Every structure is written in C-alpha cells, then in structure tokens.
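Just dropping this structure here.
Excluded from the complex is one protein chain; the other protein chains are retained at their positions.
Labels run A and B following the written order; every chain starts at residue 1.
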Amino acid sequence: MKPDNRGTNEVLPHVSRRSFLETGALGLTALASIDPRAAWAQSKGEAKRGGTLVVRSGPIRGIDPHMETWATTLQVVHQTYNALLKFNHDGTKILPDLAETWEQKNDITYVFRLRQGVKFHNVPPVNGRELTSEDVKYSLERQMTNQPGKFQHAYFFLDKLAGIETPDKYTLVFKTREPYAPFLNYIASPWTVIVAREVVEKHGDLQRHAIGTGPFIMQEYRRDQEAVFVRNPHYFKKGLPYLDEIRLQYVIDPVAATAAFRGQQTDISYVEFADVSSIKSTNPKVHVAEITTMFPIVLRTRPYDEQRPNKPPFMEKKVRQAIQAAIKQEDFIEIVRSGWGKTMTGPIPTYRTPWALPASARPEFDPKKAKRLLTEAGYANGFETELIVGSPGDNVKSAQVVKDQLAKVGIQVNLKPMEMAQYYNKSYSFDYSMSVHTNLTGEEPEEAIRPYYGSNSTYYRWGNREIHRLIDEQARILDQKKRVEMVHLIQRMLLEDAPNVFLYTPVAHYGVQPWVKNYTVPVNAYDQRYEEIWLDGKRA
Amino acid sequence: MASAIRVIRRKPLGALGGVLILVLAATAVLAPVLAPHDPIKVTSTERLKPPSLNHPLGTDDFGRDILSRVIYGARISMLLGLGAVAISTLLAAVIGILSGYYGGRIDTVLQRFIDTLMAFPAFVVLLTIMAMLGQGLGNVILALGIGATAGNARIIRSAVLAIRENQYLEVARATGCRDWRIIARHVLPNIAAPIMVVATLGLGVAILSESSLSFLGFGVPPPTPSWGAMLSGSGRTYMIQAPWMAVFPGIAISLAVFGFNMLGDALRDLLDPKLRGGTGLGQRLNQ
Partner (left out) sequence: MLLLPTLALVTLLVFSIIRLLPGDVVTLMMSEQGYAGDKAKLEQMLGLDQPFHRQYITYIGKALQGDLGVSFWTREPVLDEILRRLPVSFELAVLAMFFGVLIAVPTGIFSAVRQDTWLDYLFRSAAIGGLSVPGFWMATVVIVSASIWWQWVPPMRYTPFARDPVKNLSQLLLPAIILGFALSASVMRMTRSMILEVLREDYVRTAWAKGLGESMVIARHVLKNAMIPVVTVMGLQLSALLGGTVIMESIFVLPGMGKFLLDAITWRDYPVIQGINLFLATSIIVLNLVIDVIYGFLDPRIRFG
C-alpha cells in the first residue's frame, strides 16, 4: 500500500507511543495520512466551490447554545454563529474568530478588538446589521444568567466577571473580580458563541432559531430529522465558505449510520469501532480518523457534602482506595472497546499535557493491596453494594467489568441499569452508592475538576474542603507553571482521596469520505465547524 | 402408544414443534448440567473467538462462552414465555368470557376498559410499566403479560360471541343449567381452540417482544443471558466481526417460536370438538 493511503490506525499507534506534544497532535497526523504536499496544495487555492455536505447527526434537543448541553446542538450552532475566539483542532492554540486582536492588559483586564464590518445574516429580525461590541456584551451576559431554563456553562463566568465595558463599537474590555486563569479558555470555548438580541427578544429563546454571523444560514430545521444550511453570501471571511449547502442528517441507530456512510449517503459520520476494519475493506479510500475523546468513563462512589454526609462503607478512605486498587483499566479498554481507549492518570485525559499527571502517577492495579486495605478498614469479608448506570450504552458493559473485578476482592456489586431519565435523576440528586458515568472535560483543565469536585460543583459532590480550596486557588494563578503544579497537586489529592476511579478515555472513530477536502476531525467533539471544507467531485 | 404414533403421523409439524419445545424445556431445566462453561464469567483473553472445540459456538465480547449462554438463555426464555402467557391468558380469558357470554352492560363496561387499554400501543404500555418498575426479569414478565391482555381479551370475546348463538347453548340455558356450568362445559371447550392459539402465539410473542425491548434498552438487564439481549446488543454491534454472537441466539429464538407455534397449531386441531374422526379428546371433554 502506498504511504499516503495507509489507514490512520497504522500511523497513529506509532505516534501515540511518543507523547502527543512531541508530534504536535492529531491534526498533523491526520493530514499526514494524506500526502502532505497534496494537502497543502489543495488548501492553498485549488479549492472548489459548491456542493452539499451531508453530516451524520445525533438527536438534537434544542439549538440554544446558552441552554443546551449536547454536542449535537453545536453541530447546528457552529454553522450559524461565530465566537470571539476558537481553538485549533487539537485544542493547543487559541485562534481569532470575531476578535481580531486580544491582549491581557493586567491581571484582571482583557481588551478585545473586534473585526469591523461583520454582518449578521440578512434574515429578519436582524436583517444583516453589523455586529458590535454591544452584541458581544449582551451575549456573554445572557450566558451568565442562572435563571432556570436559561443557563448553560454559567460556571464559566458567573461570579468571576466584574464587568464588561464597551468603550466603542469594536472594543471590549473585560474585568474579572480577581485574577482568573481560565478566562481566555472559556472565551474560546465552543459554547461561547455570540447571538443576536433581536432574535431572543422576538422568540423568547433560541431553541428553534439560529441567526448569527456564521458561514451558513439555517434554511430548515426539523429537530429529529435534519437541519439544512445554505451559504451566507455576506460572510466576513472572504471566499468562505466553499460549500453551497450543509445537511445534518439525523441517524440514531449506529448500525444504520455506518451502513449509510458505507452507502455514501453521509460524508462525515461517527463510526462504530467494530465496523472500522470492514469499512476500510469495502471503502478503502475513506479516511477514518481516530480521536481520543474528551469524555472519560469514571467509576463513582457515593457523593457527599455538608447537607448529605457520607455513609459507610464509602466514607472510609481505605475502602475507596481498595476499590481503586482492585480496578484494572486495561481490561475495560479491551473488553468494552476492543482496545480503542486510553488509560488514565487522573481526571484530566493524558493527552492534555502539561495538565495531565504523568504515567507514573497512575494508581497501581494491586488486588492484594485492595484486600489488605479492606481488612484494615474492617471489611475483611468484603461487602455488598449497588451500582447504577444509564442504559443503553457502553457504560453498562463497563459496569459489568467493574462487577467482575470487584468480586475478585470480595465486593459484591449489584448492577442496576436504569433508563436515562431515571439515571440522571438519581445522579443529580446525588443519591447512590456507586455509578459508572461519563465525565466531560475541555481545553480548560478546570473543566475536568471544578464541576465535579469544586465547592459549587453540579455534576457530582465531594465534600473535601481542602480540595475545594485548592480548586478555587488554582483559578487565580496566572503563571502557567505554578498553576500546573497546583492542578497536579489537586489531582494527586483526588487519587489519594479516591472518590472516583478513572477507568478509561474512549477512542472514537469518524469516517470522512474521500471527496471531502480540507477537514481535520477535531479532538473536541463539541467543535463542529465546517466552514473551510470543500468537495472534490461527489459520490460515485 | 399406537395413538401417539397416530397423532405424530397426522400432525408431523405439530410433533416437530412438540419435540422442539421438549428440547427447550429440558435445556432450561438441565442448564447447569449441560453448559460447559460459566455463562457470566468474564475472560478478557478469550474475546470474540470463533467456534472451536473448546467453545463450540464461539465467545462474545466479554469472553463468555456462547453455547453456555444460549443454554441458560433457554431458562430465561421459558420463564418469560410461560410467565407472560400465564398472566395475560388468565386475565384475558376472564375478561373475554364475561364480556362475550353475559353481554349487555357487563360487556359494554368491560369493552370500554379494553378499549382504553388498547388505545395505548403495546410498546407504550410495556415502556411505561418498565419505566415505573425499573429493569429486571420479573418486571419484564409482568409488563409483557399485562401488555398482551387487552388484545387477547378481544379475541376471546369475539370467539365467545361467535358461538354464543349456537343452538346447544340456547338449549342448555332453556333447560335451566347454571351459568358457570354452561361456561365450564360448553363455552370453555369450544373456545379452548382460540385460547390455545392465543396462548401459543403469545409464547412466541413474549420471547420476540423481549428482544425488541432489549433493542430499545428495556429488556432483561445484563449479565443475565437472554437470547433477545444477545441478539440486539453486542450481537448487533459485532455482527460483521463476530457473527456467531448473534446467529446462534437468533436461531434459538426462531426454533423456540417455531416450536411453540407449531405445537399450538396441532393442539388446536386435536382439541376441536367438531373434528370428525379425530382422536376425540374434545369429545371426551364435552361429556
């Protein structure tokens, strides 16, 4: 096989044995799987205009970026809106979007200068007027409110921003209450897009309307069917987008989705790992990108805080440490994902250097130690407990592996799979002994920590005051080196205290048809920007 | 013995069905003896192995022996089928007979009740019950039983209606027979056939419904080896890589449903009291 046609999985394992930083991340390797010179030439001026891109989508609940939490919302949002800043495809650099320049004037002040002449879509009620700093201010303040049903990721800025000033049409001055290290990362987050006031005022919310400054204008939106977008002729990036149209095709069943991709009905699609080798044999020219996801699978023990004190046996640290020692991460990766996963050293996925702990920090698999700890804690004969998990999904399989591994040290785990609504209910009322859960992380390291173990955490509750304090502390450290040390410290404390055992980070696959050019599948599944894609001839 | 052979000759498909069901029942009862391996033991080194001497039907993604899981799955299927049918046939027979025999206001009231239940699509009833009770084998059986009741009640009612006007019923009533006696002696045997059809169809439907419930995420929870879960879950995910994971439970389901239905068919033919020259079981019942 010619080098430029070699499948990605022959390239990446070689790469991932060195550190990610060394090779400069996924984007380069994805491009390297095509002939690098060809890729350059293609992106340089041979781009062809026209065509419809069909992307497989999952269920969309609503498309208000400030209210929703699902990645599929962003699949819509990123076609129609822009943000001040955005990340590159592996989350290592911040790039300009609506902001032309930005600088940090001092510890608590940031100044942004907007591009001039950026127009909203020429669609009522906005009718193509220019975007100004007032819009940005409005948008961010909307994102910060915590009224029920009007909130998303408010923890980004809530209580952190002292004020947003707009000295002129194209300038914004942010003042934080105290030094706030995550600030720029949150501004660049895929969720922090800029919306238009008129649309909100007209419709009350943005759940069914998406009118922004983005490269595409939403033409049709049928929530559980499809969403259709057409090119925005007045997009501020000259020459972009190349595509005439984008269609997000909703296909829920993974087997049907893979078949649709194989049948060339979708151009970009999530692909089940079990189908990767067969796709490569039936459609050899297809590019299958491997992405280490940002969603680690976590085994949780009983949450607690002041209102909800912990209970035996999980209030014993030794019991939690015993559980941690009884878990073998590799088994999960092998059994649940057939090898498509990465082990973990803490809440932050290992590829996010320098924030992730080094491999040496990983808890040892030591069932003898586990038994010893249990005996020391007074549970020489083990104990019985219940584990809840949302069904259906991979986590049910992980739960079975947990049950199997813990049985070997005498802990009898009774599995209780429950339908999602019930599971979330129990999960968010923090009323369970053990659960298997999918955590969320982001480019900003504290996203993996604060919402779970912080003082005002919402997805989980851990009453360790010292950890709370350190989490608050690390956000104030602007010096990256010092902050990394603190974040490492917090993670080591979490490993020591062992409220959760980090099982693995799944590796996901995305199929891209050979005629889709200039697209690098981003590591952040929330990033769904297609503005630079062009098509070279369509399906056969 | 001679009559047994006669029966087999007359109803070969039914006999085949009977044999299949006997095999199924025997497998279910003798599972611990028959299964070569532990059906729920996780062995990561034995994953996705094709059929071999050690694992005649291969292994699944947890390294579990599929033959053993199919054997134990027979137990689950028997429990599901028998449990669901017992519940639904009992309830449906009571409602259907009362409704069809007495007619009038009782019929109307019961019919409204049936209509109400039937206004919900079957799977909605199933889902709602599962959502209320939570996952679990017992809950699935209960849900399947209740879900099938309304439809079966209607069928039984229509069968009762169809014979209600028959002459001998009028005669029996005219001679002052008690109602329950009439029902027991005349109505029941004559609707035994539809009940038998309903029940055996129901056995197959129960097993199939469980597989659909599994597909939607509401079936028997793991690691319990149910054929439906094996077929709709990992069996489907790995169908290209490891087809044996789905093929064998699928064959098991098909054979079981086939068997139940053929057996029911044959029984119906045999129990029909009007069957001339038959083995006369129905006639004996009538005396």
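The rule is short, and it goes like this: a contact is a pair of C-beta atoms (placed from the backbone, for glycine too) under 8 Å apart; a residue touches a chain by one contact, two chains touch by 3 or more.
These figures come from a predicted structure and were not determined experimentally.
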_Going by the contact rule already stated, which one of B:I40, B:L161 or B:I183 would touch the omitted chain in the full complex?_
B:L161
_Tell me which of B:G18, B:P39, B:G83 or B:P194 is the one touching the absent chain._
B:P194
*asked:* Of the residues A:F87, A:Y138, A:F229 or A:Y250, I need the one that contacts the missing chain.
replied: A:Y250
*Just the residue numbers, please: which parts of chain A touch the chain that's not shown?*
59, 61-62, 67, 69, 146-149, 151-155, 204-205, 207-208, 222-226, 247, 249-253, 255-256, 258-260, 262-266, 278, 282-283, 419-422, 424-425, 427-429, 451, 458-459
*Which chain B residues touch the hidden chain?*
10-13, 108, 112, 115-116, 118-124, 127-128, 131-132, 134, 151, 154-155, 158-159, 161-162, 164-165, 193-194, 197, 201, 204, 208, 211-212, 215-216, 228, 231-232, 236, 239-240, 246, 250, 253-258, 261-262, 265, 268-269, 272, 274-276
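Basically, only the chains that are shown with their structure count from here on.
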*Chain centre separation (chain A, chain B; CA means) in Å*: 46
*Hey, which residues of chain A end up touching chain B in the complex?*
254-255, 272, 274-275, 277-278, 331, 334-336, 338, 391-392, 396-397, 400-401, 403-404, 415-419, 421-422
*Spell out the residues on chain B that touch chain A in their complex, using ranges where they run on.*
41-42, 44, 47-48, 61-63, 130-131, 134-135, 216-218, 221-223, 233-234, 236-241
